[in-house]
Structure formats: C-alpha cells, structure tokens
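Shown here: the complex without one of its protein chains, the others still in place.
Take a look at chain A:
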Amino acid sequence: MKVLVTAKQVATVDDDDFEVGVDGVDEQFLEYDLNEWDEYAVESGVSFAEECDDDVEVVSVTIGPEQTEETIRMVLAKGVDRAIRVWDDALDEDALRDVETKAALLEAVAERESPDLVLTGVQASDDGLGATGVALAATMDVAWAAVANDVEIDADAETVHARRELEGGLEEVTDVALPAVLTIQTGINEPRYASLRGIRQAQRKEILPLGLDDLDVDATQLKRRLSVKSTRVPETTSTATLFEGEADETATDLAEMLRDEGVTAE
C-alpha cells in the first residue's frame, strides 16, 4: 500500500512589527515552517505504516521552490520514506492561488505514484484556502472526506472508516471507498518530534525534484484566474481599553476592573 501526504511550507508573520506592500507582507518579516495541519497528516501516514509493520510506503509531496527543502527534511525526519518537490519557472503566486493549478500538479504526481490514500491538511495556515484536498479528489475522480478527526483504514475492505468533525461538538460517521483523499484536522493524533536518528536518516532520503515536463503538465493547465488587488492590515474596530505600564501596574488595573465587574472570589 502507498500513502501520499501533501506537505506545505507556510509563512508566518513576525509578531508585532511587519509591513505590507502591494504584493503582500514584505519577505523580511516572514518565517517559514511546516503547516500545522500537515503535521497531523504526516503523523497519520507514518503511524499507519508502523502499524502495518512498514508494509506501507509513505511519500510526501510539496509544491514549492528550493527553499522548501528545509521543511521537506523535517517531514522526512518524522518518518516519511521519500519526498517529491514540484517546481517550475512557470509557477508563481498567482498560479498557486488558483486551486485548480495545485490540483492539476498534485493529480499528476498521484498519477505517477498511484497512492491508495492521499492525506492533506484541512487548510494552510497562511492563505487558508481550505480547498486543495477536495479539489484534488475531484480532479483524480476518487472518493474523499474533509475535516477528518478520526481515521481507521481497512485495507482489506478497501474502505476508510472516518469521522468528520462538524460544528458544535457533532461528528459525522462516514465510510469512504479507497482510493481516497482525506483532509486531516488537528488533534487527530499526537504528531511526533523528529528524533536525532530521524534527522540523520532524513539527510540520506531522496527529495525528487519534478518540473512540468516531468509531470506531463502543459503550461496552459496552470490557471491564474485570481489576482490580489491589494493587501492591507485590517482597520481595527477595537474599542478596547488598553492598560499600559509595567506588569504590576497593568495587573493592578486588571484587578480593579475585575472587582468593578464584581467577579473576584472574595
């Protein structure tokens, strides 16, 4: 059996001081990391392989430029067997904003790898499209389930017993036919930290770079129908009273405010 896990390198902005230009947040204020949701997807894949006595190969795929290899090494260190990195000069931010482009590229990778199961995150924490997994399933023409917080794979029955986390503490119990794409919700498992041994092994694992030609994807398949017209820091609608000063002073103000609200214990 083969599991394909999609792993995105996401950007986070520095805490307080950052500046936005026309195209978005200035590069110097960005830090990069593995998407939180993908940590859980990776763990689902790797722990499933372990339960099956490693009769399962886990392959990761990332669409991104060379700098994403740092993140890909982290994924490999957590036990993924090998990685694919898709990139091409024809790709840019506008193309990756159009989910059809991402789905076309990932579908081409799936075509090459023929996975039984594809695991993605529910959403990327930076752009938050929340769309790639389901768009990929529809492109591959296979089954799917979005926002899974429990997954039990029955390879013999070619079925996944999943739970979808709905609003307000309700779950949908769903059976999905394999092959399938599942979008994984946080909290489904306990993502491991990479061990020192894992980090060493990751150095020797393969990261296969693939371009459009390798994937037989035509540049005309790369849609870019969404464009960012402007980026801004939202105007604050805040009417909050902010207490200022050293911690002992702000704590005094807070305590007084809480007493005024009548909520202190005494």
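Just so we're on the same page, a contact is a pair of C-beta atoms (placed from the backbone, for glycine too) under 8 Å apart; a residue touches a chain by one contact, two chains touch by 3 or more; residues count from 1.
Please note the rule applied: contacts and distances are computed from a predicted model.
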| item | value |
| --- | --- |
| Name under which UniProt lists the unshown chain, selected from "Glutamyl-tRNA(Gln) amidotransferase subunit D", "Ribonuclease P protein component 4", "DNA-directed RNA polymerase subunit Rpo10" or "Electron transfer flavoprotein subunit alpha/FixB family protein" | "Electron transfer flavoprotein subunit alpha/FixB family protein" |
| Chain A residues touching the omitted chain (full complex) | 11-13, 15-16, 18, 20, 24-25, 97-100, 103, 122-123, 125-135, 137-139, 142-147, 163-177, 180, 183, 186-187, 190, 223, 225-234, 236-244, 247-248, 250-255, 257-258, 261, 263-265 |
